[in-house]
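Submitted below is the structure of interest, expressed as structure tokens.
Of the protein chains in this complex, all but one are displayed in their positions.
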Amino acid sequence: MRPPRRLSVTRTGRTYLVVTVGVGLGALNTGNNLLYLLLGLLLSVIVVSGVLSERCLSDLTVRRLGAEAAHAGEPFAFRWALSRRRGLAFALTVSEVGAPLQGEGRLAALSAGAEQVVRADLKAPRRGPVPLTAVKVTTTFPLGLFAKSRVFPLEGTLLVYPARGHSCEPVPVSHEGPAGLVGSARLQDGTGDVAGLRELAEGEDARRIHWLKSASTGTLLRTEREREERRSFVLEVDPTLPLAALDRRCEELAAQAQRLLAEGHEVGLGAAEFRLRPAVGPGQLRRLLRALALVGHAPLAQEEAA
Amino acid sequence: MSQPARPLAPAFEPTRARAQMERVVHALERVILGKRPQVELAVTCLVAGGHLLLEDVPGVGKTTLAEALARAFRLSYARVQFTSDLMPADILGTQVFHAASATFTFRPGPLFHQLVLADELNRAPPRTQSSLLEAMAQGQVSLDGTSHPLPQPFTVVATQNPVDFSGTYPLPDSQLDRFLMRLSLGHPGPEWEAQLLIRGGGAGALTELVGSSSPEELLGLRALCAGVTVEESVADYAVRLAGATRTHGDIERGASTRAVMGLMAAARARALFEGRAFVTPGDLRALLVPCLAHRLLLRSAVQGAYSREEAAHVLEEVARRVPAPR
Partner (left out) sequence: MQPRSLLRLRLRDLAAAFAFVSMAVSGQLPAPALVVVGLGVGLALLGRRPFGSRGGLSALVLALMGALLMGAVARGMVDLVVAACTFAGLVTTQRLLSAPTPATDAQVHLTGLLMVAGGAALSGELLYALALALFATFAALSLGLGVVEAATPAGEVVPVRAVLRLLALGLLFALVGSLAFFVLFPRLSWNVAGRRVSPGLGPATTGYSDTVRLGGTGTLKTNPRVVLRARLTPDPGLERLDAYWVGSTFDTFDGTEWSSVGEPLGSADQVRLAPGGEGVLHQEVELLPAYGATTAVALESPSLIGGATAHSPQGSRRTGLVRSPSGEVRFAVRGTGYSYHAYSMPPARQETRAARVKDASLFLSLPPDMDPRVSALAARELGTTTEPLASAERLATYLRSNYRYSLELPGEVEDPLAHFLFERQEGHCEHFATALAILLRTQGIPARVAAGFFGGERMEGHYVVRAGDAHAWTQVLVPGRGWVTVDATPEAYRAAQPAALLAWLTRVYEAVDALWRTQVLDYSFRDQVDLLRSLVRPPTSREAMPEGRLRLPPARAWAAALAVALAVYATLRLLDHRRRRTAPHAATGLLEAVERELRRTPGVWREGEPLEELAARLRVSVHPLAAPVARVTRRYLEARFGGVSLADGEARALARVLARAIEARRQADAPRSVTTGR
């Protein structure tokens, strides 16, 4: 008739029940009516407690808002949105069940009609996709004697990025660029989109002149391209490593990638069949982290557009 | 009201100001369907004298909104499509040599309009971006030692694609601070989308949009904003809100002083829109997310990749924790 609830007795509640039983035995033994009165009070408080906590949990809807970015081994903000149509609910704690996530969100009061966002600092032990199956809402209201919880089945996935904070070696100086027109990377004809324009300097390749702009301004301008002075790195990870070593490797690579991207380099990723084209910017960092989170857990798809 | 207006401003009449703004919103609503809150915020932003950043996926009417704003206020309008080969001079203007008189004359760029739409701002190289933003901040263009004042009122509406799109130069945080508000329009509801199809898109409606206001009126409204009073406890509330963003555990860098000033300016405009001559705590709360969300750097986020939703959530938490004056 009603959705399944789980009931557990708190420490206070256990003491309370022991006292109730004691008073009950005392009442039966002595026939003292005042003890019966006290027993009646204790019992009816249990009943009312059950009714009030049920009131808190019934007519509740939960939506998972998720986390912006979750790194393994450090707390991240995770959010759910709770709402109900009528009545007030108090003292709710929200947590994910069936997933290796520690921590719970707390909400003092939920009033009807408005969606309330509950935030929790969760912690995931390891990187990788975490399948989320259900959200548990618990309340100890009104008296903290019993903890009643209701589980809302809710499918979802949380992608946990590799842990942060690894120190990594500085990148070795690369060999000079490939033999081409000019040896220096600076004089190479860059590739990629046009990044900007600047005046043509003495001795520079005339092929770099942007004629249209030069004509409009009256000076010779040359294009600067996206990949002009940047170095390209492709980080390699072997997905067949044992899981612990793989995790470690992914953490190193994540730190490395972050550092290189911050320095303005292009970073790509190779993992067996999977190839992530080297690119720059925070968007690329996010793609790298996604890929590093998934390595060894799920087949990596070529997700350029995502 | 009791507050004497500045000498240049017309007699202080919040109800008339409200009527003017309401008229504009009403006109805009016929073009931008089902987006009343965003339209109201956009008008508020304009009246507050701030620049607007529209951030959304393509095709939800960012450009239409900007153009409709210009038409509604009868502002001179220019659209600059930002690309990777756009030079600063392409938007600011150039000195042209006249051989006959042997003098240079200034040929103003598209920036010399009252409302400039900087479309896909994040596609331009940083140098071009920063030249635009400097002009926005100073209200003039300096070229070869000469200053050329920009027309008044001057507003930039920039659009930007979310960062995850490749090949872009996301705006540095310092530049983001120059935009008073960041809005995202989002997809219209299904019923509005259907109506859009029936009417054949927003373009027809846009051309029909008759100016319901004027640049002079906009300037008048801006002058009125200055006359909106701020009670002591409300100012204190704004300061406490900003302070709470600076101490919040999730926020790496909280709201700057410029951000608080912007928030209060927007709140004054919103007060006008509500027909009031004073700012209330509710004004501040309503503008907290549009005015501050884009200026926060979150700790949990992947570096540089700020997030709309998370910032909004954090700001809501801040608003819940800081007790409002009663």
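Think of it as A and B in the order they're written, each chain with its own count starting at 1.
One rule holds in what follows: a contact is a pair of C-beta atoms (placed from the backbone, for glycine too) under 8 Å apart; a residue touches a chain by one contact, two chains touch by 3 or more.
Computed from a predicted model, the values in this text were never measured in an experiment.
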**Prompt:** For the full complex, which residue in B:A17, B:L69, B:L180 or B:V234 touches the chain that was left out?
**Reply:** B:V234
**Asked** Of A:L82, A:L107, A:V130 or A:L221, which sits in contact with the chain we cannot see?
**Response** A:L107
**Message:** Tell me which stretches of chain B touch the chain missing from the display.
**Reply:** 1-2, 229, 231, 233-234, 276-282, 285, 320-321, 323-326
**Interface with the unshown chain - residue positions in chain A** = 11-12, 15-16, 19, 22-23, 26-45, 47-49, 51-52, 86, 88, 90-93, 106-109, 111-114, 119, 139-144
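FYI, only the chains that are shown with their structure count from here on.
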**Prompt:** Which residues of chain A touch chain B in their complex?
**Reply:** 65, 67-69, 76-77, 79, 117, 119, 161, 193-197, 210, 213, 217, 223-224, 226, 258, 262, 279, 281-286, 289, 304, 306
**Request:** Enumerate the contact residues on chain B facing chain A in the complex.
**Result:** 84-85, 87, 89, 94, 125, 127-128, 163-170, 250, 298, 300-305, 307, 309-310, 313-314, 316-317
